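All protein chains of the complex are present and in place, except for one that has been dropped.
Chain naming follows the written order as A and B, and within any one chain the residues start at number 1.
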Amino acid sequence: MIPLSSGPIPATADAVIIGGGVNGLTTARELAREGLKNIVILEKNYIGSGSTGRCGGGIRQQWTTEENIRLAQESVAMYENMSAELGYQVFFRQGGYLMITESEDDLPALRDAVALQNRCDVPTEFLQPGECLKLVPDLDVSHLKGATFCPKDGTAYPFAVVWGYARACHRAGVKIFIRSQVTGISADDGRIRTVHTDRGDIATERVINCAGPWARSIAAMVGVQLPNKQERHEIMVSESLKPFLDPMVISITNGIYFSQSMRGEIVGGIGDPSEPGLNGPSHFDTRSQLRFAVRFAKALLRYYPRAGQVRMMRQWAGMYDVTPDHRPILGGVPGLDGYYHICGFSGHGFMLGPVTGRKMARYISTGQPDDIITSLSLDRFEKGDLKPDAFVVG
Amino acid sequence: MSKSKVFLCCCEDVTLQEFRDAFTEGFTELESLKRYTGVGTGFCQGKGCLSEAAGELAALRDIPPCDVRLTNIRPPAEPLTFAQLATLDVPDPLDDPGSDT
Partner (left out) sequence: MPSKKVRIHFEGNTLECRPGTTVAAALWENGVRHLSHSPKYGRPRGLTCARGHCTACLMRVDQIPNVRTCELTVREGMEVGRQEAGTFYAAPMQKILATGSAFFPVGFYYKWFTRPPFLSRLFLDGIRPMTGVGRLPGGGSRPLALPPVTETPASGAPTATDLGRFDTVVVGAGPSGLHAAATATGRVLILDDHRLPGGQRHGALRRLADQPDSNLTRFPVLKSLLDRIEKARNLADTRDDLTFLERTKAIAGYHPDRLVLRRDDLLQTVQFDNLVWAAGALDTLGLFPGNDTPGVIGPRALYRLLVRDGLGIEGRQVLVIGNGPDFWLSAALLDTTGAKFSLVPTGDGGGDEISAAVDLQWPLNTGLTLDGISERGEGRLQASFVAGSPGAGEVGTRLSMEADLAVICGRGKPAYDILYQLGANLKLQPDLGGFTLPLSDDPNDGEYVAVLSGGSRLVAIGEACGDLPGRHHISADGVEKP
């Protein structure tokens, strides 16, 4: 049963979560497990309609700072048990991530990253180009200089995660209202008071901003200025073929990523250097461009020529909620009790959503932030305390 | 009486009954029905079934057909190979002024 609430919006709630994607749903469910009752999720479209439902579903641990690695590692552990825990199949397949590069200059940093990951018990290996053929037999390695591979990285199906968490929310008494838009948030005396929607007002002491691309405008409703920018990213799927590709392949050199889903489709994308990202205005337009299809095709054939006669089925776009260090923004803000945000995942919301939802739920219910929440709080930008990752791809 | 099933989506083997069952489970938008049942996600990308599915959804929700929101139809309208795409020149990016929010 997918539990969407019908009927009027409640007049009060113990927590209102804005956004029905991976962040809103995982946070709500974890909050309910922490014992909070009367939780309401408000989603302006349908659950998973934002970035969560548009993403490629990739989940990796191959990061270059210990903090990022540990966070991702916890997330992978959650994904490994997620179907069992939710009683809902999320199709998490650990085919691994193969990260390839065409540049000698990347190799020292890659080797350092592998060493660091190994120290954190993440089983990544450094590979010579020829060794990649064991993993992806038809890969064209003639351009490559090196690669890394972690067999425990993988992919899951975003909508299954959305539905699985929605059901768990429902069992825990969370109410999910779709087609319900937040129009304003009132606070006074440094406390959250009311969330205003197009279907009525909810008096509440806690509002959690999980609105992804719209997090910045939600934050503005309470005077919180987020540095986030919205970056368009396009993605495509091919026709559905019998399994032939086990890992996700990512090129550090041109930013292409592609993997084969459980349905048999190649799912992949490539960044576009003409997207301004942090250096320009936000782009909310999710319409497709021929430019992407052509660029992706050329880049794919560079590494996987056998895909020449494979057909592209459709392409679409979604938004990355990008922060200056490409790391999420968690926690609250001083002087405004009851406001929390979980946003800014810069293209990694699906892979980190479950673990950050769990940590934030614990923080919200106990008041004790853990180290990650402190490290990823909004004030780091003012303090200049940024620890960006070396490889930001996919 | 014919024992054959009535197929809504022939590409993905979704019967009319399965579509109705999914609606009863709580999938009330065409977008989520599409993803959950597979209707419209096959090789023909909905040419054979989306109009019919939308009509069925209107009946199930008891709303006028013109109120059913169509799912996003993504380009291309027919599959084309990566080799064909790679023969095209890369078009320039569109002029999108963007927004501040």
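The definition used in the following text is that contacts are C-beta pairs under 8 Å (C-beta built on N, C-alpha and C of every residue); 3 or more make two chains touch, one makes a residue touch a chain.
Nothing here was measured: the structure is a model prediction, and the numbers come from that model.
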item	value
Of A:15, A:187, A:270 or A:310, the residue in touch with the unshown chain	A:310
Residues of chain B in contact with the chain not shown	1-8, 10-16, 18-19, 21-22, 25, 36-37, 42-45, 47-48, 50-52, 54-55, 58, 65-66, 68, 70, 72-81, 83-85, 87-89, 91
Chain A residues that touch the omitted chain in the full complex	80-81, 83-84, 86-89, 91, 93, 138, 160, 163-164, 239-244, 262-265, 287-290, 306, 308-311
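The rule is short, and it goes like this: only the chains that are shown with their structure count from here on.
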item	value
Inter-centroid spacing, chain B versus chain A (mean Cα positions, whole Å)	25
Parts of chain B lying in touch with chain A, wherever the complex brings them together	25-29, 31-32, 35-36, 43, 45, 72, 74-76, 79-83, 85-86, 88-94, 96-101
Chain A - residues contacting chain B, complex	1-4, 46-49, 53, 159, 163, 178, 216-217, 220, 238-240, 272, 274, 276, 280-285, 288-291, 293-298, 300-301, 307-316
